[in-house]
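== subunit A ==
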Amino acid sequence: MIRICTILLSFLIITSCRNDENINNKAEEENKKSESLTLYTHRHYDSDKMIFKKFEEQTGIKINVVKANADELIQKMELEADQSPADLLITVDAGRLVRAKNKNLLQAANSELLSKVVPQHLKDSENYWYGLTKRARVIVYSKEKVNPEELTTYEDLINEKWRNKLLIRSSNNIYNQSLMASIISNNGKDSAKLWANGIVKNFARSPKGNDRDQVKAILAGEGEIGIINTYYLGKLLNSKDSSEIAAGESVGVFFPNQNDRGTHINISGIGVAKHSLNKDNAVKFIEYLVTKEVQEVFAKANYEYPVNPEAITSDLLKSWGEFKEDKLSLTKLGELNKEAVIIFDEVKWL
Partner candidate 1 sequence: MVLKIKHLKRDFNKSSLLIVIISLLLAIPVFAILISLFKGTGEMWEHITSYFLIDYIQNSIILLLGSGIICFVIGTSSAWVVSRYKFKGRKIIEWLLFMPLAIPSYIVAYSYVGLFGYGGSFIKFINYLGFNNIDNIEMMNIYGLVWVLSFSLYPYVYASTRLIFQSYPTRLKDTASLLGASKNKYFFKIALPLASPAIIGGLFLVFMEVLNDYGAAKYYGINTFTTGIFRTWTALEDLQSSIYLSAILVVLVFVLVLIVKWLRGRRSYNLKTYNSNDQDEIYRKDLKGLKKIIFLTIVFVPILFGFLFPFLQLIIWGLQTFESMFNSDLLNIGIQTLFLGLSTSIIIVFLATSLIYLSKWNYLKQLNVTSKLATLGYVIPGAIIGIGVIKSSHSITEYFSTYHNIKIGYIIYNSILVLIYAYVFRFIAVAFNSIESNTLKLSKSLSESSNLLGFGKIKTFFKIDFPLIKNALLTSFILVFIDVIKELPLTLILKPYNLSTLAIKAYEYAEDERVAEAALPALFLIFIIGSMISVVNYRFKLNKS
Partner candidate 2 sequence: MKILEIENLSKSYESKLEVVSDCSFSIESGNICAIVGESGSGKSTLFRLIAGLERPEKGSIKVKEKIVSNDKFIVAPKNRNVGLVFQDFSLFPHMTVKENIEFGLVKNKNKKVEELLKIIRMENFLNRYPHELSGGQQQRVSLARSLALDPSLLLLDEPFSNLDTELKSKLRKDVRTIIKDIGTSSIFITHDILDALDIADEIIFMDNGKIIRQCKIEDIFKDVKNEKLLKSITELKSNSDLILNALKNK
């Protein structure tokens, strides 16, 4: 009996302490509100942590990070409304930022520096969000079996010569949705549907796995070409596993549509939360993220293309060569995302 009482008692003490601690924390935090920034982010890279830490050291502003999927973060901000602790939202695609803006969760962050550094097509027209890094969705091909001269555009991938040779992941993936949105925007809805249909016909296998798995399947001969993000190829080439490196080395990178609109790109981007109490610091933080130094860290550690034109890309990115990017307004990608998914469902692109 005594034992039970002690257990219960200690349990009560633990929980109550825990509560006090929390409330104290919050109270303190309230005081410090102006000296910290709460970041809702979909990015979870170790390199980011170093970047944040450096910012803390430089400015004394503490960065609190909440990591989750962008959809969940947006939902969270929506429900938290004016009492949301979020100061900034970072996503790994433009669509979600557009959605956040449309749901009235962001505010305009005007800054001379930002307007100068971030190219027009990589930010919101009203400065509600800015791109931080770029990822190109490219065609990779088996160096052994495919002559890159046969490759031209995304549109050409529905050509019969690629029947049962094309590898791409599931349509649940946001990068595929963005690519589809760009096709709709450039070619119109009907021809986009035709395109999707043709792609499905050329599938080497039912869509599965992630971008890395598509490359491995090319090495194994299950298909000959694939559509993937450059930065996953970077990860593959820098893997600790020799067979992954071999897979990475077996494919070449081809930037499609160089003779017309350019290769489809997506961004990882950031916006200031509507109900942020620390807008000035938040803008300061964004400015910091697009500085040349930080941008080069992104490029080096994470194989992403910097948005700051002055930043030097990593050797690996250089080795794939310069390319012309699709200057389509990224806002369009967000707006057409849903339409893209509807087409996927209609043509049974799993």
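How these were chosen: all candidates are chains of the complex that A comes from, given by their letters.
Criterion: a contact is a pair of C-beta atoms (placed from the backbone, for glycine too) under 8 Å apart; a residue touches a chain by one contact, two chains touch by 3 or more; residues count from 1.
Everything quoted here is computed from the prediction, not taken from an experiment.
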item	value
Touch-positive candidate for subunit A in this complex, from 1 or 2	1
Parts of subunit A lying in touch with candidate 1, wherever the complex brings them together	1, 4, 11, 14-15, 18-19, 22-23, 25-26, 29-30, 38-39, 44-46, 64-69, 71-72, 75-76, 79-85, 99, 169-170, 172, 174, 177, 206-213, 216-217, 219-220, 222, 232, 235, 239-241, 243-244, 246-247, 337-338, 341-342, 345-346, 350
